[in-house]
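For this view, one protein chain was removed and the others were kept in their places.
Letters A and B mark the chains in the order given here, with residues in each chain numbered from 1 onward.
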Amino acid sequence: MIAFDYIRPADETAALHAATERPGARFIAGGTNLLDLMKLGIERPRYLVDIGALDLREVTETSEGGLRIGALVTNAALAAHPLVRQRYPVLSQAILAGASGQLRNKATTGGNLLQRTRCYFFYDPASPCNKREPGAGCSAIGGFNRIMAILGTSAHCIASHPSDMAVAMRALDARVETRLPDGQTSSRTLEALYRLPGETPHVDHRLAPGELITAVVLPPPPAGRQSYRKVRDRASYAFALVSVAAVVSMREGRITEATLAFGGVGTMPWRNRKAEALLIGQAPSAALFERCADAVLAEATGHGGNDFKIPLLRRTLVASLAKLTGGEP
Amino acid sequence: MSWIEADSGAALTLSVNGMRHDLKLDARVTLLDALREHLQLTGTKKGCDHGQCGACTVLVNGRRINSCLSLAVMHQADEITTIEGLGTAENLHPLQAAFVAKDGFQCGYCTSGQICSAIGMLGEWREGWPSHLGDRADAAPAIDAAEIRERMSGNLCRCAAYPRIVEAIEHYATHEGADA
Partner (left out) sequence: MTDVSVKMDAPFEQSLLDRSPVPTIGKEIARIDGPRKVSGAARYAAEHFPDGVVHGVLLRAPVGCGRITAVDATAALAMPGVLAVIRDERMIRNAGDFGGDAAPVQGVDEVAYFGQPIGLVVADSLERARAASLCVRVSFESAPGVFDMMAARDSALPPTDDIFGLFLIHTEQGDVERAAGEAKFLVDTIWETPSQNHAAMEPHASVAIWQEGRLTLHGSYQSPVVTRDQLATVMGLPPSQVRVLSPFVGGGFGGKLGVMPEAVAAAIAAQQLGRPVKVVMSRQQVFETTGRRPMTHQRVRLGANRDGRLTLVQHETITDQLEGEVFFEPAGLATHLLYAGENRMVDHKVVRTNKQLAVSMRAPGEAVGLLTLECAMDELAERLGLDPIELRLLNEPETHPEMDVPFSSRALVDCFRQGAARFGWETRNTRPGQMRDGDWLIGQGVAAAARGNLFGPSRVRATIQGDGRVLVETEMTDIGTGTYTILAQIAADLLGMPLEQVEVRLGDTNDPRSAGSGGSWGATTSGSALYAACAELRARLAAAAGVPVEAVTLANGVLTAPGISRPISELVGNGLSVEGATEPGESNQRFNQTSYGAHFCEVRVHAVTGEVRVLRWTSVFAAGRILNLQTAISQAIGGVVFGIGGALTEELVHDPRTGKIVNRDLGEYHVPAHADIPAIDIQFLEERDPVANPLHAKGVGELGVCGAGAAVANAVYNATGVRVRQFPITLDKLLPGLPPVAG
């Protein structure tokens, strides 16, 4: 860990001020990913603004019937929150499928969204990595890439996004609220929060310097059934190889609404609206689910070691849809 | 509120096992290293230093966390409980005694983390927190082995005392859980 100046402001205004005062400052909340990376010299912030004392730990109902989740609500508290369990079970399930009890007690909602990839090569300063060092090259392409992404990749980076929580939030159309150093607030979807790697894989997201995530807002709960299915190498305490968040609503034997998001396969929490649209108005069937999987995987690319994620995602998606629509595949 | 400059000693107070300790620490010192290197409370172990093994688990305000992934300076308002705060070799906490009776360890290096984690985990269970296995804590009368396994998976044990750790926790939860 390279030495840093440290401050623990008491409120948002002071935190934003501190971040402006020392350009390049990074916010730290749970620290479960940032400190991990700092010890390895992968992250080297000169200034840390500890936002742990900020009043962002509430989960409240919005006037629209949704939920506003404070950025500092821990993953554990969010997963255990009665309203989340009742109305957004896919989110509770996704969080509980991730990390460990200890980590979930520390990791926060805002921090989880901004966690960085678990790519083996990103995690080792001795390996070339465009995400860590722009222009250095990508060691995962042509290397051991079992855990890497098959969707949203570029010639410069195939690192997968590791979050489970964010996958469920993407399926729920969550919006991320922020405050900028000038006090302005903004709200954006997860799609607008994240960036695809393209030619600049070192930039994970679109937050401005000093912009602070204050909350995640969930719209009113979707109709229908929800599920999060995670496939991993251990029974617990491992990152997703593939995960599927699905919310499906049926009426009179036909699918009326469907949202699907995927983890472990994309360079960001993945969603494919065309694939969702294929389901609408249709009666559930194995053939339909296969067509949906075709659409999700239309642009998927394997890199050798992760080729299996293509059939694995297909099978997991088809089985999830079959379960949610009540029919056996 | 003011900046603590890089690589300077910051005066801070940590409350550990009911005792207040005044320390002067580099802001980089993790809670784990503060306990081990500065307070010489070495019962809390460093197994990976990256939140991937659970050996460093301590209770902060009753909640289990990985002390390796937290800075000491972030915990001045907190009450920290380590293995040393649960019981001593001469006067074991009932869960520690259950670990001895069931042989819930071999080399002993992950053990403090397993025990602190179990204390925190049972608290979460009593509060009705769900797990990856589902939303059962409110309904089930007592925690079972499957729930213990899932909820304790953040604590690796290479000696693989797992089945006996589960037995020790189950025994404690059934017979002594009310003491915790």
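One rule holds for everything that comes next: a residue touches a chain if its C-beta (ideal position, glycine included) is under 8 Å from a C-beta of that chain, and two chains touch if they have at least 3 such contacts.
Note that the coordinates shown come from a computational prediction; the quantities given were computed from them, not determined experimentally.
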item: Contact partner of the left-out chain, one of B:Ala10, B:Leu23 or B:Cys48; value: B:Cys48
item: Contact footprint on chain B, counting only the chain that is left out; value: 7, 26, 28-29, 33, 36-37, 40-50, 52-53, 55, 82-84, 86-90, 92, 96-97, 99-101, 103, 105-112, 115, 145, 148-150, 152-166
item: Residue ranges of chain A at the interface with the undisplayed chain; value: 1-3, 39-41, 44, 118, 120-121, 123-127, 139, 142-144, 146-147, 231-239, 241-242, 286-287, 289-290, 308, 311-312, 314-316, 318-319, 322, 329
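Please note the rule applied: only the chains that are shown with their structure count from here on.
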item: Inter-chain centre distance, chain A versus chain B - centres from mean C-alpha coordinates, in Å; value: 28
item: Chain B - residues contacting chain A, complex; value: 1-7, 10, 26-28, 30, 49-51, 54, 57, 63-66, 69-71, 73-74, 117, 120-121, 124, 127-132, 135, 149-156
item: In the complex with chain B, residue positions of chain A that touch it; value: 1, 3-10, 14, 18, 22, 30-32, 35-36, 39, 46-48, 50, 52, 76, 79-80, 85, 89, 92-93, 96-97, 99-103, 105-106, 234-237
